[in-house]
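All protein chains of the complex are present and in place, except for one that has been dropped.
Labels A and B are assigned to the chains in the order they are written; within every chain, residues are numbered from 1.
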Amino acid sequence: MNFIEAASDHYNYWIAVIVMMIGLYGVIAKRNIVKQAISLGLFQTGIFLLYISMAVVFTPDGKMGEAPVKHSERLAADVLSVAGPVYDNPLPHVLMLTAIVVSVSILAVALAIIVNIKRCYGTVEEDEILDIEAQGLLDGPDTKSNREKAGALV
Amino acid sequence: MIDSIPALMVVLPLMAGVITVFTGKGDKPWAWATAITGIVFAMSIALLAEVTAHGPVTYNFGNWPSQYGIAYTIDAMNGFVLFVVSLIAAVTTYYSRLSVKDEIPNDRLHIFYALWLLTICGLLGITITGDTFNVYVLLEISSLTLYALIAMGYRRDRRALTASLRYVILGSVGASFLLLGIGYLMMITGTLNMVDMHDRLQVLIHNDEYSRTIMVAYAFLLVGLSLKLALFPLHMWLPNAYTYAPSAVTGLVAATATKVAVYMTIRFLFGIFGRDFSFGAVESSDVLLTCAGLGVLYTGIQAARQNNVKSVLAWSSLGQIGYIVIGFSLNNENGLTGSVVHILNHALIKGGMFLALGCVAYRLGGTRLTHLKGLGRKMPWTMAAFTAGGLGLIGFPLTGGFIGKWYIGLGALDAGNWLILVVIMLGSLLAVIYVFRVVYAIYFGEAEPDSVHATEAPASMVVCTWILIGMSLVCGLWSEWSVDLAANAAKAMLAGFGGAH
Partner (left out) sequence: MKNMEDQVVLRVFSKIMIPFIIIFGFYVITHGELGPGGGFQGGVILASAFILYGLVFGKDQLAEAAPPRVVEGLAAFGVLLYSGVGAWCLLAGGNFLDYSYIIPPAEGAVIPHLDGGAEIWGMILVEYGVGITVCTVMITVYNMITEEAEA
């Protein structure tokens, strides 16, 4: 019973870890490079969830903290006093904002490379790409005839 | 302005990288990048002198106290690595003019140099920063631009694309592990600043609190960093990425990217977790030594089997990283000194050798072993540089490569680990095989019909190659200054957080 309680108490971590592991599994197991790139995004989303859930701050009576917004009607002294409202920690949110931008950039770079792979190899399946590479047809520059030679294999 | 050097080290390449987009065509982007990297190199010397003379320097962004804001902290360790990175950056940028013109279409030159400067900005930033999350962000800045730079090699060989994609996937997984580890550490310490994190972690470790969380964080960080520095079983992204990248990019990456990752590892293991935890409580020494030792042997054998000389050097880089990892895993002063000094020497040697291969690629359009046959008489200066670098890789006495290995060997003796000493010897023997296989082809092979008319590479390229190789020879003959700097760094790291307080 203890285990179930422990598990349900921290369900936010379970969700984060499950999302992360689905992503990591996809990166390793999928043979389609587009799917690998998407799985990578999923893996990073899991990490974002972990960070976000660590930002939650509980009040002494067990309620969750408020969004860290500066209300003009509240005095600064009220905010800083012990009896004042409890805010969630804004730092992890800010960090994840940056990390989301990074993750989007990674996806953009990966997709840009994949578009070029599709153009040069004629496929986005990793097995077929490895086949083409193993046959050594890729020596030489990126010209139309070379591309067709590689593409004709598929 | 002198006080602002730590910020300028990162901000200058960042701003300059963006401005590069507007510099126009022809040689202008190159001239701009060369000027900027030159200034950065000068600043790194000033910084290193300051740190050596007066101890650590701290710079607070926005004048926020370092607990709240981002602080850049420079001590003997990262001052030294900054010097190495900016030296290589300055030389390879000057070198790159003709080589890049040859390999990158003319209308992409400004983009190429913008990415180039941003990569340098990221690498310098990782080294200089004292904030763990900043490490992640700058790591991604340098990696993202590197992925693009490597992929630009696809006009010469399309395998650059798949190599780059593999680097994207594995590099991002490694960086994500790093992010996870930093997240766990932040969860229990509530801070991102390295010095703070170190202090609070020591208290937690001492009181045996949150030991499982610390362990998980350590595991994620170690695996993530190992992926980034290409430790043996996690190295698969590296050989193809180095082989198919444009020549100048390979020179820059091979000499700096993995070195910066090594620096990060040393910083996290010694500076943040502390050696008592990293090598006492979790005994990561055995794991690291096993991986690195096997890596030295395996990559040596692989290097001897490659037909593309760039591949040979890429695999040999993995072996040299193995030595560096062995050095700091021994957890004593000699070993760590050896690691740090080998960061410099290997950067010089490998950078120089890749630049020499860039000269070959410029004249012959490729770097396969058949291309190099008989080049000893056609391109004497380039090939002499290559051979001198090769001797350094072997660890021949009086070359730079010897110094690092010597200290790592001393460290192994101090630790009483004879097996490691044997591995270092065997690794050097393998290096003899793969270096002389190439050198034999250079001086005793019959020139292929394609390369009969090859001539010496342009002077600017040869001079840059020789600057790096020559410096590695100087570091071998007069090793005091580099060893002194490295020993300072090692002492600072062994003392916990770089003596910052």
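Throughout what follows, a residue touches a chain if its C-beta (ideal position, glycine included) is under 8 Å from a C-beta of that chain, and two chains touch if they have at least 3 such contacts.
Just so we're clear, the structure is a prediction, and the values are computed from it rather than from any experiment.
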Subject >> Contacts of the hidden chain among displayed chains >> reply: A, B
**OP:** Write down which of A:Ala7, A:Ile28, A:Val56 or A:Val115 is the residue touching the left-out chain.
**Re:** A:Val115
Subject >> Absent-chain interface as seen on subunit B, which is shown >> reply: 4, 7-8, 11, 14-15, 18-19, 21-22, 59-64
Original post:
Since one chain has been left out of the picture, which residues of subunit A touch it in the full complex?
Top reply: 67, 69-70, 97, 101, 108, 111-112, 115
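One rule holds in what follows: only the chains that are shown with their structure count from here on.
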Subject >> subunit A - residues contacting subunit B, complex >> reply: 24, 27, 33, 36-37, 40, 43-44, 47, 50-51, 54, 91-92, 95, 98-99, 102, 105-106, 109-110, 112-114, 116-117, 120-121, 129, 133, 138-142, 146, 150
Subject >> Contact set on subunit B toward subunit A in their complex >> reply: 133, 136-137, 140, 144, 147-148, 151, 154-159, 161-162, 164-165, 168-169, 172-173, 176, 179-180, 183, 186-187, 192
